[in-house]
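The other protein chains are all here in position, but one chain of the complex has been omitted.
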Amino acid sequence: MYYILLIVGAALVNNFVLARFLGICPFMGVSKSIDTAVGMSMAVIFVMTLASFVTWLINFYLLVPFDLQYLQTIAFILVIAALVQLVEMIIQRVSPPLYQALGIYLPLITTNCAVLGVAILNIQLGYNLLDACIFAAGAALGFGLALVIFAGMREDFELNTIPEAFRGTPIALVTAGILSLAFMGFSGLVK
Amino acid sequence: MISSILLLGGIGFLAALVLGISAVTFAVKMDPREQEVLDQLPGANCGACGYAGCAAFAHEITVNPEAEMACPAVNEKALEAISAVLGRSLGGSAPLIACIRCKGAPAETTNRYGYIGPKDCRAAQIVAGGPKGCQYGCLGLGTCEEVCPFEAIIMGEDGLPRVIESLCTGCGKCVSACPRGIIQLIPRTGNYWVGCVSKDTAKEMKPLCKVGCIKCGICGDVCPFDAITVSKTASAEIDQDKCQRCGLCVSACPTGVISALSVPRKVHIIAEKCKGCSICEQVCPAEAISGKVKEPYLVNEGKCIGCGLCIEKCPSDAIERIIS
Partner (left out) sequence: MKTFKGGIHPPEEKQLVKDNPIVDFPLSSRYHVLVQQHLGAPAKPVVKAGDEVKKGQVLSEPLGFVSVPVHAPTSGRVREIGRIVHPVTGLLAPCIVIDADGRDEWAHGLPLERDPFAMSREELMDAIKAAGVVGMGGATFPTHVKLSPPKDKTIDTFIVNGAECEPYLSSDHRLMLEQPERVLKGTGVIMKVLGLNRATIAIEANKPDALRLMREKAPAEIQVEALKVKYPQGAEKQLINALTGREVPSGGLPMDVGAVVQNAGTCAAVWDACARGIPLIERITSVTGRGIMQPKNIRVRVGTPLREVIDFCGGLNSVAKIIFGGPMMGIAQFTQDIAIMKGTSGVLVLREEDTNITAYSACISCGRCVEACPMGLIPSVLSKLGEKGMHQKAVENNLLDCVECGSCTYVCPANRPIVHFVKHLKALSRAAGAKK
């Protein structure tokens, strides 16, 4: 039950994109088509979960014992960068069209504040290893959910006659804001 | 201090190990020349080459030693660069340019009915065969302008499309988009074409269009190279292979329906006539005109593409073509 609440909390109530406003860059950049959004979500789920696992271990078995907590940010980024490189290689091999479609946004997962955010939050919220991994998985699922929902909406409203000044990013941002408002409906779901 | 160096170094080393192993396991063989070729292509993904986009064509021409240069939009420089990268000489096809074979602007033609609907020539064509009286002429709703990936066609003030000669790459998208088949690709060296494709006899055409080919046959008679065919039910056709560009047909044609590719003549603003109203600056698609309101405006000849829109729009008749 606790784990279900943890996942629901991370995915819906405190959705990383729509409630915490982290990871907006890929959210805007990759959500133009549902196919790329799904591909990106898979990549992020992989990176987030694995990164949380490894960074938690590094924090509690290397940083804390040697009193090196001030290296947290650098060490975490190092791990995340390596993982993203790994994911890039895998995607390039497994699905070249997806690799082309994601373009620059794939390596940008490294600087995605949502991934670093999850890693750091795990420490701040004092989760144990299992909690940390489940929290990360939930967060990644929420990220993917927001991305796919938004991509679905964008594919549709790109067809509309949008006033010149709003075309492209401006209307996407307005819509993202409204989507965030919608997700606010989840607040209070998990006490 | 040491511990921090050791720690970060250690993590880095482990990461490098893992990545090194995966680089070998997940290696993807990609020819680096492909990217170089792709950089030389225009990137408009117009599909004229027959492939799904510039990336697909770059891939094909790199991996297949027999593949021919199918992109109509590469210029000389790009062609040389691609040939250098791939180590084989690629012949470009003779550059083509689109010409609009209809001079029947709304002012010169009659309509069968009032059309109300989407502003698309193809959509209008399916409504009782189109609103224009002449079944062969330009419908003037601008579909060719819409589909051109290089923005080389603009709808003129008179309702007829104009090809911007310096931007057209001969990709042929407009040719397939036009429901009437009015647009034809001719070699850039071929200067003359007939601005009418009507198959109506002169008598049938009279009430429909004032400027079409009347099929008098004079052009066919004067052509010393036998390059023109014309009959009672087919407008004059110039065989671009035989045409030697002597221009006799143009002077002989009584209706002026035979047109010529213009040498891109730039424009020049006559300072004495210019009132400084700034209309030319606003309409110029190449941003080649600038100036201060109420003072004579100036054309940057380097940027001018010779489209002539400013000449049309100038209320003071202050702009003219020049040979530069």
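To keep things simple, chains are lettered A and B as they appear, and every chain counts its residues starting from 1.
The rule is simple: contacts are C-beta pairs under 8 Å (C-beta built on N, C-alpha and C of every residue); 3 or more make two chains touch, one makes a residue touch a chain.
Quick caveat: nothing in here was measured; it's all calculated off a predicted structure.
Note on the undisplayed chain: of the listed residues B:L17, B:M30, B:A84 or B:V127, the one touching it is B:V127. Looking at B:S4, B:N45, B:S83 or B:Q135, the residue that reaches the missing chain in the full complex is B:Q135.
Screening B:G9, B:G117 or B:P285 against the full complex identifies B:G117 as the residue touching the chain left out. Contact between chain A and the absent chain runs through residues 156, 159-161.
Interface with the hidden chain, as seen from chain B, comprises residues 112-113, 116-118, 120, 122-123, 126-129, 135, 146, 176.
The working rule: only the chains that are shown with their structure count from here on.
Each chain gets one centre point, the mean of its Cα atoms, and the points for chain A and chain B are 44 Å apart. For chain A in complex with chain B, the touching residues are 58, 62-63, 66, 68, 71, 74-75, 78-79, 81-82, 85-86, 89-90, 92-93, 96, 100. Across the complex, chain B meets chain A through its residues 3-4, 7-8, 11-12, 15-16, 18-19, 22-23, 26-28, 55.
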